[in-house]
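The complex appears here minus one protein chain, its other protein chains still in place.
What follows is chain A.
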Amino acid sequence: MAAGTAMSSYWRGVRDGLPFLAVVGPFAMLFGVLATEAGLAVHETMGFSIVVIAGAAQFTALQLINENAPTLVVIASALAVNLRMAMYSASITPHLGPLPLWKRGIAAYFLVDQTYAQSILDYEKNPDQTTSEKFAYFLGVMTPICPPWYLFTFLGAVLGESIPPSLGLDFALPIAFLAMVGPMLRTPAHRIAALAAVLLALAFAWLPYNMGLLVAGLGGMMAGAQAEVRLGIKL
């Protein structure tokens, strides 16, 4: 494969990834601010964003650290939130699976909501791409998303120290998550999964250390899968 087509795939990816900067920037900054509010040092906050590189899981961990949940519960709950990454990994494997192991490792590290969603959309729209072109495109999409995730976390962490505890800041995290829920409810099965999960979460909220989250998450997944089969939903 010519290097030229890989380069053009890369730049096409950069262009398609650019709009996500508008979401990633404020979200990363919010993490930086909230982490600082929770008492994390700047290097610890950066550690989260570079080592974990997963918005929702980072916010979950932060919330539970604030509640003084045991370390194991923090880890298990945040990983439960990240379980969807396994689905992304499964879904992108037919496209990037033939790559050498180290390139698959790089793709895995940068596999986040936005890079996954944009890449899979492109692979389905332009199915004639070579594996190298697909990988170049993925790296292109990643470029305006992942490095800014680190940068804006840093800005939030540094600026956060100068932001006084303000009205309703405790509620920024639920708002950020809730904003993501609406667009996820694409089919009746998705709506049933979400509804079941909410009801279970409220019913099992009495369980210690947010274990209700795991019960509700699993229950919601089962409800969604059942609904998909019974309603014969095509995805």
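The rule we apply is simple: a contact is a pair of C-beta atoms (placed from the backbone, for glycine too) under 8 Å apart; a residue touches a chain by one contact, two chains touch by 3 or more; residues count from 1.
Here is the rule we use: contacts and distances are computed from a predicted model.
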- prompt: The chain that is not shown, which UniProt protein name from "AzlD domain-containing protein", "Heme exporter protein C", "Asp23/Gls24 family envelope stress response protein" or "ABC transmembrane type-1 domain-containing protein" does it carry?
  reply: "AzlD domain-containing protein"
- request: Please pick, from A:7, A:121, A:159 or A:178, the residue that touches the omitted chain in the full complex.
  value: A:178
Task: Would you indicate which residue among A:6, A:28, A:92 or A:157 is in contact with the undisplayed chain?
output: A:92
- prompt: Residues on chain A that touch the omitted chain in the whole complex?
  reply: 22-23, 26, 38-40, 44, 47-48, 51-54, 56-58, 60-61, 63, 65-68, 71, 74-75, 78-90, 92-94, 96-98, 101, 104-105, 107-109, 111, 167-168, 170-185, 189-190, 193-194, 196-198, 200-202, 205, 212-213, 216-225, 228-229, 235
